[in-house]
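Shown here is a partial selection of chains from the complex, left in place.
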């Protein structure tokens, strides 16, 4: 199972604000059925790496529909096969470790 | 003000689990005084880009103290000077936009 | 047309050296038919963003075939529709600009 961290950046917008493009992405994410989480620096989605990259292709296409001519997309995939790694697991695991070590 | 998204990946660990290195980072982050948030795919920190890159240098050094010989660090900086962009702001802003447009 | 910058990082290798995995990728890249260039920090490939992400899925799968249990993949896509942006173009363009401005 994989987690994907994705950022889609439209270039050549008149304003430095790109919130409307992020909002468009969230509509597609809702429909996709994948568990996902919006963060301040990108969106994290859970699925198989193959499915996630197909989704990424869809999401990075969106700004072109609004007349944008250039889009930079950053994708980070963390794919592990030794154990389940659902959205939220890593954070719980680090917190538990710190508590256990008396460092949390 | 800038937001930094940071991932520190030790290479050559015997196990594919790297949770102990993430826990070490969190100790330094706590002491740093910067607002930060741990996510499934990295840590987001708020500060000036100059300060954040100094912090990143400190954090990417940590695995070497445990005998690791190679560390890959990914840093994404989003630095804006037109408006305040504190940790949490962007998410609120996108949610508000979707609600306003009747899409949320 | 898009350019993709890709890095595939296997975790949990005993050694910090990952050259054999890079070599495996290069075999697939040769067969793919896409123009590509190996750099010190990743591979750059030229194609449509949809095709490139399908290729990325293939390449990030490779280490699992060798018993690796966790793979981190970093993908950067620069997709532009206003002009052709083939491999090598940007470098030529920056060099020309610097020469023109008397700064090169």
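Which chain is which? They are A, B and C, in the order written, and residues in each are numbered from 1.
Convention: contacts are C-beta pairs under 8 Å (C-beta built on N, C-alpha and C of every residue); 3 or more make two chains touch, one makes a residue touch a chain.
Bear in mind that the values here come from a model prediction, so they are computed numbers and not experimental data.
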Overall copies of the shared sequence [whole complex; 3 in view]: 4
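Keep in mind that, in the parts below, only the chains that are shown with their structure count from here on.
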Between subunit A and subunit B, centroid-to-centroid distance (C-alpha), Å: 15
Gap in Å, rounded to a whole number, between the CA centres of subunit C and subunit B: 24
Centre distance in Å when subunit A and subunit C are each reduced to the mean of their C-alpha atoms: 20
Residues of subunit A touching at least two other chains: 74, 76, 78, 80, 82
Contact footprint of subunit C on subunit A as seen in their complex: 49-50, 53-54, 56-57, 60-61, 64, 69-82
Subunit B partner contacts - residues on subunit A that touch it in the complex: 3, 5, 7, 16, 19-20, 22-23, 26-27, 37-42, 44, 74, 76, 78, 80, 82, 87-91, 93-94, 97-98, 101, 103
Interface residues, subunit B side, partner subunit C - complex: 9, 11-18, 68-70, 72, 74
